[in-house]
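These notes concern the structure reproduced below.
In this view, the complex is presented without one of its protein chains, the others remaining in place.
== chain A ==
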Amino acid sequence: MIRFYGVSKVYQNGVTALNNINLHIRKGEFLFLVGPSGAGKSTLTKLIFREELPTRGQVIFSGKNVARMRHGEIPYLRRKIGMVFQDFRLLPQKKVWENVAFALEVTGVSRREIKRRVPEALKMVGLEDKAGMLPTQLSGGEQQRVGIARAMINNPSLLVADEPTGNLDPETSWELMNLFQEINQRGTTIIMATHAWDIVDKLKKRVVALNCGQIVRDEEGGGYRDEA
């Protein structure tokens, strides 16, 4: 579903964030991206939805060369990818259901369709009772659920999550991981950058470890740290 071919990323300031990455992520996979801060995890996710352009190499998503995409195609690429962030990125003045509806509104979906789909998405994340509340009235875990509902409302084939539990306590993190696993079991491919070593160790998914912009380990059912 996604292939990186010899991808390098050098930022304007000369920092090499990624160095010759070759990676193939298959449909339906759940992949953890691990590694120390500054290893290049966020940069790798940004290349998938064209937040950044690779300096060298190709990124292919669903058979399309993301780096060669015309500007006008980028919005349509992003509609196929759900995104979840550490800081949730909700709009504080909009209610919970409006935040979720926003993802449909900006893609020109009709009111009636919005009214039908938003409650479904809120139900999936278990927030149907809190639709009318403001994000500030919710706990961190609940806010991230709103973020997940918004990311999933367009039924994307890929969910990219950059440290989604980075701001949450361990118990809440586990609840959210269960939600992510459900989403994955329904067929959505997930790429998750994380520092939550206990979760990575326990779930036994594919683990790609980065260090200084290079892949140092790519292991099916691996743990957070290299066992060898």
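Criterion: contacts are C-beta pairs under 8 Å (C-beta built on N, C-alpha and C of every residue); 3 or more make two chains touch, one makes a residue touch a chain; residues count from 1.
Just so it is clear, contacts and distances are computed from a predicted model.
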Looking only at the UniProt record of the hidden chain, which name from "Transport permease protein", "Cell division protein FtsX", "ABC transporter domain-containing protein" or "Protein-arginine kinase" is the right one? "Cell division protein FtsX"
Checked against the full complex, the residue among A:F4, A:F32 or A:F49 that touches the missing chain is A:F49
Looking at A:V15, A:L53 or A:V106, which makes contact with the chain not pictured? A:V106
On chain A, what residues meet the omitted chain? 49, 51, 71-72, 75-79, 83, 89, 91, 102-103, 105-111, 114, 150, 154
